[in-house]
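Removed: one protein chain of the complex. Kept in place: all other protein chains.
So, chain A:
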């Protein structure tokens, strides 16, 4: 199905927002202004956007350790997220969560997660909640468990796939294979000949595979997967082959990368470059259209950083806020 001009611009803008959000954090973190651990999503934008653009706020997602992209794609506010990463009391989680624990349940975003593999069972629970509510006019509300090639080895992910399969929960397991679980390659860590989707197939699920650096491949695949799951056929899985442009965490020296690897994946596997080439080649959007989005995004990120810097800091009294009892 051909995407409208508006839909193309919206998808590009969302991918660009994630890209520039992360590129800017990469720079800002080096100044020491931002506390804690940060895991950047750069390189994987086509997956988050190609999945989440199909969803309504009533559809749920559960994200990963590398969650900024999923949060933004599911509708979390850019300024509020930046404030959270800066630790402001006006942040999305009032400075209590930080980069690894951003959530906005009102947007159907049930949390990034500091524990690799913890999210999949939670997504199954959200899908079981949808089963209680029953289908709406567009079919069942669904839940998506984002997992990386690291989380795919956790027992929780296996338990979640089995529970979803036996309960026919409308849950979609989206595996983002960026070839590295922390500092370890998939050829070492993933025992099923590096084929993650085959694990879902082993649980009796239908599984798809697509190039996660090609926005249009993600978009088209997810349309099929969602149609299948919303119709009540039970869970499904997709494995997207993608790339991680930065280290596992900010500050990771990445000694495990091959010679020229980072330059090569930036040159040949950048989902934004590929998107621009596709839409221009097909005459769908012009240079000027895309550049205007770029300018708009850069201004938005600049504004978000300025807002985060100026935002209120939490006070010691806030430590005891939002608890049911303190001893």
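For this structure, a couple of remarks:
Keep in mind that, in the parts below, a contact is a pair of C-beta atoms (placed from the backbone, for glycine too) under 8 Å apart; a residue touches a chain by one contact, two chains touch by 3 or more; residues count from 1.
One rule holds for everything that comes next: contacts and distances are computed from a predicted model.
Candidate names were "Pyruvate dehydrogenase E1 component beta subunit", "SGNH/GDSL hydrolase family protein", "O-acyltransferase" or "Cellobiose ABC transporter membrane protein", and the UniProt protein name of the unshown chain is "Pyruvate dehydrogenase E1 component beta subunit". Contact with the chain not shown here comes from a single listed residue; of A:20, A:79 or A:104, that residue is A:104.
Listed residues A:27, A:288 or A:325: the one in touch with the omitted chain is A:325. Among the residues A:48, A:122 or A:265, only A:122 touches the chain that is left out of the figure.
Remark: the omitted chain is touched by one listed residue; of A:62, A:186 or A:236 this is A:62. Residues 60, 62, 91-97, 101, 103-106, 110-111, 113-115, 118, 120-132, 134, 143, 155-156, 159-160, 162-163, 166-167, 321-325, 327 are the ones on chain A that touch the missing chain.
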